[in-house]
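Okay, so here's the structure we're looking at.
Heads up, one of the protein chains got dropped from this complex, but the rest are sitting where they should.
Presenting subunit A:
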Amino acid sequence: MSDITREDVAHLARLARLAVTDDELDVFSGQLDAILDTVGRVSEIDDDVPPTSHVAPITNVLRADEHIPSLDREAALAGAPAAEEGRFRVPRILGEEL
C-alpha cells in the first residue's frame, strides 16, 4: 500500500499550488492511493536497465543567431487577466509574514 494520507495530499497540493478543499483531501487521498498502488508496480523493474526520458532521435537543435520577428506586445498582452502600461499586472509578490 502507498498509504497516502490527507496530510500528504495537503502537502502535494501546496507544492502544486492547488488550494484544495477539505472534501477534496478525503476523496483525493483514497484515489491517489489507488493510483499509486497500480503504478507502483514499476518498482519490480530491474535497476540495471538504463532510463529513457524521450525517444526523439535528436540531441540538440540550433538555429542561426539572427533576429526574427516575435509576437508584438499588444498580442502578447491580449489574453492577460490584467495588464497595465504595456505590462502584465500581477498581485503583490512578497507575503506580509516575510
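Rule of thumb we're sticking to: contacts are C-beta pairs under 8 Å (C-beta built on N, C-alpha and C of every residue); 3 or more make two chains touch, one makes a residue touch a chain; residues count from 1.
Definition applied: contacts and distances are computed from a predicted model.
Participant: Select, from "Cytochrome c oxidase subunit 1", "Glutamyl-tRNA(Gln) amidotransferase subunit A", "Oligopeptide/dipeptide ABC transporter ATP-binding protein" or "Aminomethyltransferase", the UniProt-recorded name of the complex's unshown chain.
Facilitator: So the chain that does not appear here would be "Glutamyl-tRNA(Gln) amidotransferase subunit A", according to UniProt.
Participant: Just one of A:46, A:65 or A:85 touches the chain that is missing; which is it?
Facilitator: A:46
Participant: Could you pull out which residues of subunit A are in touch with the chain that's been left out?
Facilitator: Residues in contact with the chain left out: 4, 8-9, 12-21, 24, 27-28, 31-32, 34-36, 38-47, 49-58, 61, 63, 71, 75-76, 78-82, 88, 90-95.
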